[in-house]
Each structure stands twice: as C-alpha cells, then as structure tokens.
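Removed: one protein chain of the complex. Kept in place: all other protein chains.
Chain naming follows the written order as A and B, and within any one chain the residues start at number 1.
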Amino acid sequence: LGEIKRFMRDDGMIKVSRSLKELGQKAKALKETLAKKNEREPTIQELADEMGIEVEELVMALEANSDVESLQSVIYE
Amino acid sequence: MQYQNSMKVSFVSKSQNEAFARVAVAAFVSQLDPTLEEISDIKTAVSEAVTNAVIHGYENQEGIITVSCDISDNVVEITVVDEGVGIEDIEQAREPLYTSKPELERSGMGFTMMETFMDEVEVESEKDKGTIVRMRKKLRSLE
Partner (left out) sequence: MQYQNSMKVSFVSKSQNEAFARVAVAAFVSQLDPTLEEISDIKTAVSEAVTNAVIHGYENQEGIITVSCDISDNVVEITVVDEGVGIEDIEQAREPLYTSKPELERSGMGFTMMETFMDEVEVESEKDKGTIVRMRKKLRSLE
C-alpha cells in the first residue's frame, strides 16, 4: 500500500495554499473566457470540467485566492 | 418536491472559521450546479451573517455558531444561529447603515447585503438568548 500511496500522487511537499491559489487564478481567467464564449455565466460544473478538476476542488480554489494565506497569518501571528 | 438534501455545520466563533463556513455552504450548494455568481452571492450572505454572530452575537468571546443548509429542488435555505447577546430592536438592526458598533468601523450594511444577495431574509432574536438568521435563494440557473 505504501507503493499505491506513492503512485497515487507526485505532489510531494507542495502546500495546499499555493496549489489552490494557482487553481483559483486559472479559474478566474477561464470563467471570463467561458462567459464571453457562451454569453452567460458558466456553472460551477462547466468550469470544473473545463479545468479538468473536481467541483469540490474548484470550490476550495475559488475561496483561496488570498484567504488561506491570511488565515496563516491569523494563526501564527 | 423532487430533490431534498440538508446539512448542518457547527464551529467555534473564531474569525478564521468564517472562510470555513463559506466554503462548506458553497460546497454543499454546488451539488445543484449553480453559476459562480450565485455561489458568490450565497458566500457573501453567509459571511455577513457569520461575521455578525462572531462580532455582535458573541462579541468576540467563544461561542458555537451553527449554519444549516437545506436544499428543496432549486431553493437553498441557509440558517445561521448563535446563542449570543441577541438583538433588541430587529427592525432598527436591519436598517441600512445602522450599526451598534460604529467604533469598530462597521458599515451597518450587513443585513442590507444579505437582503440584496438572497431572495428572502428572516431574523428571529431574543435578548440574551441569541439570533437566528434564515435566508432563502432560488437558483435560477436551474430553471
């Protein structure tokens, strides 16, 4: 099972905050593109599909742009 | 009524749990495949209600805040409950720009935001018992 665990991901020590922030930025840009293309707001599923991620991950990414970091400063100040 | 689902989340009234409450509600509501705008409206309303529970309800002391979310077809009902100081004059509290804590640079626009971003907002409160804010929104992206 250690094997499975290693196989299942190669993301090593990447912090959640960084990853979500990157996804969040990508989501913002894609949202604009989709809105223009379809002439309406994309739904969360459409955007997640376009990004190739799960809706749940997108929900966290949408929150992340600054919040995770500011939380960090709250906790460790 | 075709589709129903519900959840309830409780947490300590720490300001960092506002973000958590927003994500929890957004994640739950996402099962209805709303637009990003609808999610953002709901998150704003949840934030305002939870912030009020933290700052006014519990006056930054520790207390438990409970947020429930009930989905019936395409209507989302969100209830934010605290057992804090309560509101004496609800009508006054809901007036735009009214704040009991001007010294904290509060804008007094919390309830107005909730009303703007949701379809309905009901407030029940009793002094020293606590406050219940119930908000409803129909997700039109599903129509």
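Heads up, the rule we're going with is that contacts are C-beta pairs under 8 Å (C-beta built on N, C-alpha and C of every residue); 3 or more make two chains touch, one makes a residue touch a chain.
Remember, predicted model here, so these are calculated numbers, not experimental data.
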TODO: Could you tell which one of B:Ser10, B:Gln92 or B:Thr116 touches the chain left off the display?
DONE: B:Ser10
Open item on the list: Just to verify: which one of B:Ala27, B:Ala45 or B:Met118 makes contact with the chain not shown?
Closed with: B:Ala27
Task: On chain A, residues whose C-beta touches the chain left out of the figure - done: 1-2, 5, 8-9, 11-17, 19-20, 54-56, 59-60, 63, 68, 71-72, 75
Task: Those residues of chain B which, in the complete complex, touch the missing chain - done: 5-12, 14, 16-17, 19-20, 23-24, 27-28, 31
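The working rule: only the chains that are shown with their structure count from here on.
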Open item on the list: Quick check: how many Å separate the C-alpha centres of chain A and chain B?
Closed with: 24
